[in-house]
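And now, chain A:
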Amino acid sequence: MASFLNSSIGKKFLMSLSGLFLITFLLVHLVVNSMILFDPSGALFNNVAHFMGTNPIIRVVEPVLAIGFILHILYACILTLKNQWVRPVGYDKQHSGNSSTWASRNMFVLGALILIFLVIHISNFFWKIKFTGSELLDNGGVNGVENVYLLVTTLFINWWWIDIVYVIGTVVLGLHLTHAFWSAFQTLGLSDNRWRKRLVIAGWVYTILVAGGFALIPLWVKISSMIN
Partner candidate 1 sequence: MDLTLKVWRQENRKAKGRFETYSLKNISPDSSFLEMLDVLNEQLVNGNNEPVVFDHDCREGICGTCSLFINGRAHGPDEDITTCQLHMRKFKDGDTIVIEPWRAGGFPVIKDLMVDRSAFDQILQAGGFISVNTGSARDGNNILIPKHKADESMDAAACIGCGACVATCKNSSAMLFLASKVSHLALLPQGRPEAVRRAKAMVAKMDELGFGSCTNTGACEVECPKGISVAHIARLNREFLIANLKP
Partner candidate 2 sequence: MKLNAKIPSGPLAEKWSLYKSTQNLVNPANKRKFDIIVVGTGLAGASAAASLGELGFKVKNFCYQDSPRRAHSIAAQGGINAAKNYQNDGDSVYRLFYDTIKGGDYRAREGNVYRLAEVSNQIIDQCVGQGVPFARDYGGYLDNRSFGGALVSRTFYARGQTGQQLLLGAYGALNRQIAAGNVTMYTRTEMMDVVLVDGVARGIVTRNLETGALESHFGHAVVLATGGYANVFFLSTNAMGSNTSAIWKAYKKGALFANPAFVQIHPTCIPVHGESQSKLTLMSESLRNDGRIWVPKAKEDAEKIRAGKLKPTDLPEGKRDYYLERRYPAFGNLVPRDVASRAAKERCDAGYGVGSGQAVYLDCKDSIKRLGKNLIEERYGNLFQMYEKIVDENPYVTPMMIYPAAHYTMGGLWVDYELMTTIPGLFTIGEANFSDHGANRLGASALMQGLADGYFVLPFTIQNYLAGQLSVPRMDPAKQPEFNETLEASREWNAKLMGIKGSRTVDSIHKELGQVMWDHVGMGRNKDGLEEGFSKIRQVKDLFWNDVRIPGKADGMNVELEKANRVADFLEMGELLAKDALHREESCGGHFREEHQMSDGEAKRDDENFKYVGAWEYKGPGKEPELNKEPLDYEFIQVKTRNYKE
């Protein structure tokens, strides 16, 4: 096992598995968040969020998710660092655009931007819900259910630049995902010429759904507040 994890493919294997785990998490996260769109009173979202926060399965998965993030980031750093050394002298002129997409060549940069976004995102919500608490959470909470809806919508309605940060964050995430989806399967060996086409299409559908969905929420909240 040690030799496997030391090999280039072994490291990639971990990247790919943790990546697919995060891809699954994103989808669940989106489903929960989309509740904001369906019930303007916020009760639906608050109940689902409460369920997710207290459900024992999720409680167990939470640290695993954290490990997933850490592994994904750690191995991205290890692989990228190693790949920095393999071409001591670079080209004077290279037309990379002809043979590969920009996103596929810049996954580390995109990943780093997502990490920055993630820090902002966690400090905005998760950190407050979990640790520091907030007046907004207690405001209107029923039966121990915190008013997460209020926390989220207040943020999105009061600070327009937060909305912009979130939209940019989802665009970056989307670019990352355009390459990530098929690539994860490819690394696991779960692709061939036929499946590649299908996986690439599935990847685009997923990307548009997830990135589009996440971008929609702050915009929806802000715009509906302006209309009302």
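Worth pointing out:
Everything that follows uses one rule, which is that a residue touches a chain if its C-beta (ideal position, glycine included) is under 8 Å from a C-beta of that chain, and two chains touch if they have at least 3 such contacts; residues count from 1.
Criterion applied: all candidates are chains of the complex that A comes from, given by their letters.
Source: prediction; values computed, not measured.
Put simply, of 1 or 2, the chain that touches chain A in this complex is 1. Within the complex, the chain A residues that touch candidate 1 are 1, 3-4, 6-13, 79, 82-83, 85-96, 98-101, 104-105, 107, 179, 182-183, 185-193, 196.
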